[in-house]
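In this view, the complex is presented without one of its protein chains, the others remaining in place.
Chains: A, B and C, in written order; residue numbering restarts at 1 for each.
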Amino acid sequence: MILQKFKSNIVSHLSYFLGSDGEAAVVDPELDCQIYLDSAEQGQMKIKYVFETHRNEDFIVGSKALSDSTGAAICHGSWPEYKYGELVNDGQEFEVGDLLVKALYTPGHTPGCISYAVTDLESGNENVLVFTGDALFVNEVGRTDFGGLEKKREWSENLYDSIFNRLLPLGDHVIICPAHGAGSICGSDIAQREFSTLGAERLMNPRLQLSREEFIEYKLKERHNYPPYFRLMEEYNIVGTTSIGPCESYESLVPQEFKNMVNEGAAVLDTRSASAFSSAHIAGSYSIPLSHLSFTGWFISHETPVLTIVEDVLHLKEVSELERIGYDDLHGYLAGGMASWYSQGYPTESSRIIDADELKSWLDSEKDFYLLDVRSKDEFQRGHIQSATNIPVTDLQDRVSEVPKDQPIAAICSSGNRSGIGAKILLRNGYKDVYNVAGGMTAWRKLGYPVLK
Amino acid sequence: MILQKFKSNIVSHLSYFLGSDGEAAVVDPELDCQIYLDSAEQGQMKIKYVFETHRNEDFIVGSKALSDSTGAAICHGSWPEYKYGELVNDGQEFEVGDLLVKALYTPGHTPGCISYAVTDLESGNENVLVFTGDALFVNEVGRTDFGGLEKKREWSENLYDSIFNRLLPLGDHVIICPAHGAGSICGSDIAQREFSTLGAERLMNPRLQLSREEFIEYKLKERHNYPPYFRLMEEYNIVGTTSIGPCESYESLVPQEFKNMVNEGAAVLDTRSASAFSSAHIAGSYSIPLSHLSFTGWFISHETPVLTIVEDVLHLKEVSELERIGYDDLHGYLAGGMASWYSQGYPTESSRIIDADELKSWLDSEKDFYLLDVRSKDEFQRGHIQSATNIPVTDLQDRVSEVPKDQPIAAICSSGNRSGIGAKILLRNGYKDVYNVAGGMTAWRKLGYPVLK
Amino acid sequence: MILQKFKSNIVSHLSYFLGSDGEAAVVDPELDCQIYLDSAEQGQMKIKYVFETHRNEDFIVGSKALSDSTGAAICHGSWPEYKYGELVNDGQEFEVGDLLVKALYTPGHTPGCISYAVTDLESGNENVLVFTGDALFVNEVGRTDFGGLEKKREWSENLYDSIFNRLLPLGDHVIICPAHGAGSICGSDIAQREFSTLGAERLMNPRLQLSREEFIEYKLKERHNYPPYFRLMEEYNIVGTTSIGPCESYESLVPQEFKNMVNEGAAVLDTRSASAFSSAHIAGSYSIPLSHLSFTGWFISHETPVLTIVEDVLHLKEVSELERIGYDDLHGYLAGGMASWYSQGYPTESSRIIDADELKSWLDSEKDFYLLDVRSKDEFQRGHIQSATNIPVTDLQDRVSEVPKDQPIAAICSSGNRSGIGAKILLRNGYKDVYNVAGGMTAWRKLGYPVLK
Partner (left out) sequence: MILQKFKSNIVSHLSYFLGSDGEAAVVDPELDCQIYLDSAEQGQMKIKYVFETHRNEDFIVGSKALSDSTGAAICHGSWPEYKYGELVNDGQEFEVGDLLVKALYTPGHTPGCISYAVTDLESGNENVLVFTGDALFVNEVGRTDFGGLEKKREWSENLYDSIFNRLLPLGDHVIICPAHGAGSICGSDIAQREFSTLGAERLMNPRLQLSREEFIEYKLKERHNYPPYFRLMEEYNIVGTTSIGPCESYESLVPQEFKNMVNEGAAVLDTRSASAFSSAHIAGSYSIPLSHLSFTGWFISHETPVLTIVEDVLHLKEVSELERIGYDDLHGYLAGGMASWYSQGYPTESSRIIDADELKSWLDSEKDFYLLDVRSKDEFQRGHIQSATNIPVTDLQDRVSEVPKDQPIAAICSSGNRSGIGAKILLRNGYKDVYNVAGGMTAWRKLGYPVLK
């Protein structure tokens, strides 16, 4: 018997391959499902079921692609009305080798959410693990805002009841396998640790320490990001998407071709580090370091071809994870990287890096500049530099007119990545004298400089 | 935070890499410890501790090698007197990034056994997992016979108390990480499933359903194999072994060289399948299919060079796992495989495969032959063919005189692998007319033929 | 600048990736053309041209697939009338980075054959290499029989003239890159060495030592195999085939499913070694060891699903090369290999291995048996055992009635692989007492036993 966990970095999504005695099931597969086929071949197993815990909103699910290439049955819940697969009943049971998998309706995150509890008949009749989807994460619970304000109370009540009346009663000893890990925007405070049990959550998950009323109150106050590309994912996941795997063939573009495509409207995604980006980059490009790839979904349209700049061609493989969030026209990359662009004498722009010490000296010397903090409202409130103004980076394009044009701008976030993205948004909007604070608030704090709460 | 499990197939040993926030620990590392160095590099972590749960008896532990190349401190228990590393006190705590690891004396398997309970301070003060070594497996508990008959009762009592008074009180919700999985001879009935919790074991582990007296009684009656090579492993693991990795360079031997070395006393390990082996093989070779590699420890001396025959050179990598059980003179392999031997016109021997149906017809027709069942005594008692005589394969060399020389011999086990090994032992002892029953008792049962209990 | 050679084992086909300064060309690509895309990505090059040297007869060419995914122009000769790509003129030139590639009509193997001579402008105007397709191999020249007997003289004349008047004049210093290496049936005696120059061929290629008349005479006498699947390849390669890559997903079949599909008419391809096969195999299966995979094209219809038995699942990747010769329904493989079949108690057949010494003793003792030599007529004439009868394995099914049914049969070839295939053909035709001589004539000769020429 094997249980394998696969992590899709771009949205911190976790999928699972569960196999026993020649049979297997996959839970919430990602689009490029060769990884599950490989597991099946190595384990000499047949993939019998694809279990969906819910209609995913943040990436394209691979259920249909995987089913098409294996004949596996796809199982999902009653909401929304899927155009593929089969509706599973509450309590319905499935055999996977020596395992018994039982569907458990756990609405709340959305109405059709299902958990799947697993018994290992080789050992006995007690459950050994449960796939909790977006109902219960390690240290967090699912968000309940996808139905809009009018549904939020009802869905939050449902979530509380699902967790307390359906999941926890399975027993403290049951291992949980959630659909997301730390970094996902499907839960604010998911722990770094990717394994837990119902008991550990009952004892330590901060949301589960609340009373029902407190829980609902907490959920009603909670605010989450809703990137514009989610709408598209939802559409894809109702219909079912069948292409397997990221496009394997990026076109290698020489600077001349690259420039022509930019002139014709292609978007440029520059994945180099914030510091490399700042010193020289192509006008109009977007700075999105590899570690923040999912931000692409906020800034770049799905309608235009996307051209990529990488520090190393090895990174193209990571970039192709963008196909999982719907970018299917990853057209090509700049052959030779930025060095080949420079060598053509083509024009570049630059912002500039300063470190936290230099920022401090600017403040101490009362230099005239505008300090822009691009972190989220919550982060800002937990501590910021006195003179800073907060505009979250995801709002910056819409609120750019609030930023003065006649002063130098220093952008700051927690580390320098989001402020790099922000600095670039300013440059795109005609700001000239833009600085990115390397190390951000983390460095500021380490140096013991004053923070206002 | 990451937890990685590594399985060493040859003895079903499980080791663990545990990392958090730039720091890491490895539990019971295997000898070729590059895998842990790779994890550390990828995670940008420093290996700070090597935790040993006990002095391992069945493979060479890589603690000293790993410590030498990383500077990690080695932690182990009070028995035996190790020549390296540091003695850990009961209750001693270690920080690994955001994790707190606490040593917990859990004697029983041997007196110096330690479990290590882990708290994730990011989430709270409850334990989240415990490394249980050979104290507690999934569905099984550790064996208690390494101290000999005179210590068995005491050690069994200790084991019961360690499990019930020290481990289970950590809470049902705690995930267990044992040192062995299914197939290990350190526990008779370890489950295929490699994950569990203290609660799941409390509820379903058959040994934990017994009272203290029943438990001790059970352990006293239990019989385990003790392969001769264990003694050597124990010696290695007291001293600490430092060579990293299996020998990377097998010598490619042409048939002439291979034959010369055989004549000079080298042992020949033929890893092909039982059926390939049976049709033609080198006189004096040992049939040990890849899936049964640990049987080498029963039959081949550590003092002689070992020559290997593989179906595919890709299999040499698997064969090199033998270094983990002390075979450090894996001298070379037959270039071109058996085909090159045949092409020289060099002599071969053969046994012959029959299937279960043919065996049945032999019995029905009252053919004169001797049916030798080479499974363990326990397996034999759970069901065998009426006319079969039982000599376990591991005893066969010593008891070979019990097998008549004037009849055809049909060897049977559960599937055909051990009977293949046994058939070869007979051939080595001068028996000529030897048959291996393909599919063994499994096939016999599937066909509905009579079984005597 | 890079030149990479890729070998497709199944038909000893060689394809080439040639790149310089951001541009690349591929010569005679194989169907699963991801390898060329990887080279292009790693070298940051754009694939600009696909050069076909001729309409390939023995495998499916990947030109169209590669062009579809890269936009590369496909260049080929005037015969046959392709349904895709572009006709290249004699002398037409192409730029690939700093390289100049010039098409050179070299008819003979077939009328439309083209060679491509390459100049490296970085160094000067002399040719540095030439892609010779099936015109000129290392130590051999192309076959000229695809036009039938009536065209053979004309094509042979053309080939001689192409080599002597068009290729050799390029100069002794020019490196040749042919389309096939040793083992291909597109040339009888291709050398093991896969690199050469026009000068080395001029000096040492045995065909090039002949006068024009001798050359033509030689070609007229030459006989080649024409496997039935060639006809299908020709059809595919006129139209252009677009699927990229072998099917990635074999179905894992448990014995019951496997057996059902066999009963419904699926063909069983058993790729284990001849010795493993002989001791026990499924009735009706074909013994085709991995090293002889292209023999599938002789024996198994393209119309039926093909089921596979492998010694190791790692071998499935090699088996999938069969897609290159048109087997696109590689349906599944037996999970657990033959061991799982045995364990069901399902029926097996066996032949038996004898070694050359045993064969000698049979002959010496005047045992009554029929010695069948399944090598080609040429090989047989170069030396055989006195009492042997020759029926080439590729003719055996058609001529099986010539083999007596009332005697034991010993099949022999050079090593044991083809005689294993032959032994199985006999078993399929109802022969019961069949032996395969391990080591074959090679062993027979090594042992110094008499050979008749």
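Definition applied: a residue touches a chain if its C-beta (ideal position, glycine included) is under 8 Å from a C-beta of that chain, and two chains touch if they have at least 3 such contacts.
Quantities reported herein were computed from a predicted structural model and do not represent experimental measurements.
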item	value
Touched by the hidden chain, restricted to displayed chains	A, B, C
Hidden-chain contact residue, picked from the options C:G85, C:G147 or C:G199	C:G199
Hidden partner chain, touching residue among B:G124, B:G147 or B:G336	B:G336
Touch criterion as defined above, residue of A:P206, A:P347, A:P404 or A:P450 at the omitted chain	A:P347
Hidden partner interface residues of chain B, rising order	22, 34, 37, 40-42, 44-46, 69-71, 248-254, 313, 316, 335-336
Contact set of chain C toward the excluded chain (per top definition)	1-3, 20, 98, 120, 122-124, 126, 128-129, 138-139, 171-175, 191-200, 202-205
Touch list for chain A against the chain that is not drawn	272-273, 275-276, 278-280, 311-312, 314-315, 337-339, 341-345, 347-348, 350, 352-353, 355-357, 415-417, 438-440, 442-444, 446-447
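Criterion: only the chains that are shown with their structure count from here on.
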item	value
Where chain A and chain B overlap in contact partners, by chain label	C
Interface composition of copies chain B and chain C: same or different, split at half	same
Farthest chain relative to chain C (centres taken as mean CA coordinates)	A
Inter-chain centre distance, chain A versus chain B - centres from mean C-alpha coordinates, in Å	42
Whole-Å gap between the CA centroids of chain A and chain C	49
Chain B and chain C, separation of their C-alpha mean positions in angstrom	43
